[in-house]
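Written out below as structure tokens is the structure these notes cover.
One chain of protein is taken out of this complex; the other chains stay put.
And now, chain A:
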Amino acid sequence: MSIFEYNGSAVVAMVGKNCFAIASDRRLGVQLQTIATDFQRISKIHDHLFIGLSGLATDVQTLYQRLVFRHKLYQLREERDMKPETFASLVSAILYEKRFGPYLCQPVIAGLGDDNKPFICTMDSIGAKELAKDFVVSGTASESLYGACEAMFKPDMEAEELFETISQALLSSVDRDCLSGWGGHVYVVTPNEIKEKILKGRMD
């Protein structure tokens, strides 16, 4: 079994009309055994920037701590929040630093940039950025997620419809993957508020 499949994960982000949604599953496993059903894979960097990390759980936590550290210093020095594009470049540089002993994570970055334009991107474990205009996926359930998102996605969805679409895409994809699931965690972010919801799916 690949080391990327040791803990199991599913992360997805979608673009809407002046908003974005980012969602993940909640299972933390050690191969076939489920250890926790409330594992936090998505973290807030600032009010308009979120990062979801799939892959090996220890690297998920360490990488998140390093990124928060870097962003806090940036905020203090530059007296402003990081733009999503800038943050994505930073994550890519940090991952590439460990080119020959990488963090075993695939990040999904979602944020609102200048003029509240939604920005999403993903990258592999050594920092190859992939920008997308519609959705990005990552984790052990990524293949199912690609299919579900491709089928369900529509451009320019409002926040409520975006929430429904991303939730359905996530839940149906993790049902096809034994290593991810046990509920979902969804954030829908508009220029003025952050809506956080827990999904109840098949608990198996």
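By our rule, contacts are C-beta pairs under 8 Å (C-beta built on N, C-alpha and C of every residue); 3 or more make two chains touch, one makes a residue touch a chain; residues count from 1.
One rule holds for everything that comes next: contacts and distances are computed from a predicted model.
Novice: The complex lacks one chain in this depiction; which UniProt name from "Serine/threonine-protein phosphatase 2A 55 kDa regulatory subunit B", "Proteasome subunit alpha type", "Piwi-like protein 4 isoform X2" or "Notchless homolog 1" does that chain carry?
Specialist: "Proteasome subunit alpha type"
Novice: If the hidden chain were put back, which of A:I3, A:V30, A:L73 or A:A93 would touch it?
Specialist: Missing-chain contact among the listed residues: A:A93.
Novice: For the chain not shown, which residue from A:K44, A:K83, A:K98 or A:K195 touches it across the whole complex?
Specialist: A:K83
Novice: Extract the touching residues of chain A with respect to the undisplayed chain.
Specialist: Looking at chain A, the ones touching the missing chain are residues 77-78, 83, 85-86, 89-90, 93.
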